[in-house]
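Here's a slice of the assembly, chains where they normally sit.
Per-chain numbering from 1; labels A, B and C assigned in written order.
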Amino acid sequence: MSTALERGREVAQQLNPNLEEVLNDRYGEILPEFAESLMEWAYGRHYARPGLDLKTRQLCTIAALTVLGGQTGPQLKINIEHTLAAGASRAEVVEAIWQMAVYGGLPAAINGLNAAMDVFAAEDQVR
Amino acid sequence: MSTALERGREVAQQLNPNLEEVLNDRYGEILPEFAESLMEWAYGRHYARPGLDLKTRQLCTIAALTVLGGQTGPQLKINIEHTLAAGASRAEVVEAIWQMAVYGGLPAAINGLNAAMDVFAAEDQVR
Amino acid sequence: MSTALERGREVAQQLNPNLEEVLNDRYGEILPEFAESLMEWAYGRHYARPGLDLKTRQLCTIAALTVLGGQTGPQLKINIEHTLAAGASRAEVVEAIWQMAVYGGLPAAINGLNAAMDVFAAEDQVR
């Protein structure tokens, strides 16, 4: 097992303990290597790196997924959950999204706010 | 003068004291309102807001401009300068860019790294 | 109150008299400044400007939202309504969308046509 894969699994554990299992259940049949590759690349080769704390990394991800917009709606919601799990407040999430109106345009920011409101509402229902 | 404009000028002052003047010199002839609008909108309505510190805001901007890639090269370089001015280290800038390989693809991240290397080299020459 | 905000509210009034209120109802809780910022920036700093008539401005917006595609579906529909309110015919809206096949590709144009058909059908039902 590669060191990157090990490190990735460790950091993903903090954000979303079932992530690899959930991905395997969904994508394992058409792409058995998928969940492991994602752990190694996204979490092992990026999030697990020193030099930037996990909360700031997650806020950067929120910003990026907001400006990418259309194609990343579902991933934005999952990462808003991860960002809250990394210790960010709802207000910080909203700020990171709203600032993106400057760079990705108002529609991207508005769609990002909609995603955040959906995540917050789902959380409130669980409580 | 709007409150948003005033707040925007104050925060821009910390990142780049000549920004409004530079923008006015360049774009004032074809669009006299341009520099003022940018101060009001980008800095007054976003960066000046409470809820997220300036350094984290700038790192989010780096992330967004990296994934937007092609159309934001010049703006990425200016914002790397602003991010360093907001107290981020070079390593933090590099981390925010490199993480974007996960979301915007490797080409976007590589072009972001190239932009950072150009900014760092220009800074080193000035010193 | 800023002049840009006043001018923005005036022009939005012509296109969609309840816009600021609707936006406030939806986004006011997580971002109290949102509706006001949008009025000031989008309508005050852009649509309210002299130099291009409102109908042509709206057709330009239709074109842009069509090529941006995925992330601007909901905004495209709202702006098709605004474009009709600014005096454009349905045929003009369809032409502005279809031409975008050249610049944003066929999928973007097709999705734009779908949005237009939805707006036209909703309007026909109301009548």
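As a working rule, a residue touches a chain if its C-beta (ideal position, glycine included) is under 8 Å from a C-beta of that chain, and two chains touch if they have at least 3 such contacts.
These numbers were taken from a predicted model, which means no experiment stands behind them.
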| item | value |
| --- | --- |
| Identical protein chains in the complete assembly, only 3 of which are shown | 6 |
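One rule holds in what follows: only the chains that are shown with their structure count from here on.
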| item | value |
| --- | --- |
| Interface residue identity across copies chain B, chain C - same or different by half | same |
| Chain whose Cα centroid lies at the greatest distance from that of chain B | C |
| Length of the line joining the C-alpha centres of chain A and chain B, rounded to whole Å | 23 |
| Separation of mean Cα positions, chain C and chain A [Å, integer] | 30 |
| Chain B and chain C, separation of their C-alpha mean positions in angstrom | 28 |
| Contacts with two or more other chains, residues of chain B listed in rising order | 41, 49 |
| Touching residues on chain C, where the partner in the complex is chain A | 27, 30-31, 34, 38, 41-42, 65, 68-75 |
| Chain B contact footprint on chain A (complex, rising order) | 41-42, 46-47, 49, 51-52, 56-57, 59-68, 72, 75, 91-92, 94-96, 98-104 |
| Complex contacts: residues of chain B adjacent to chain C | 1-5, 33, 37, 40-41, 45, 49 |
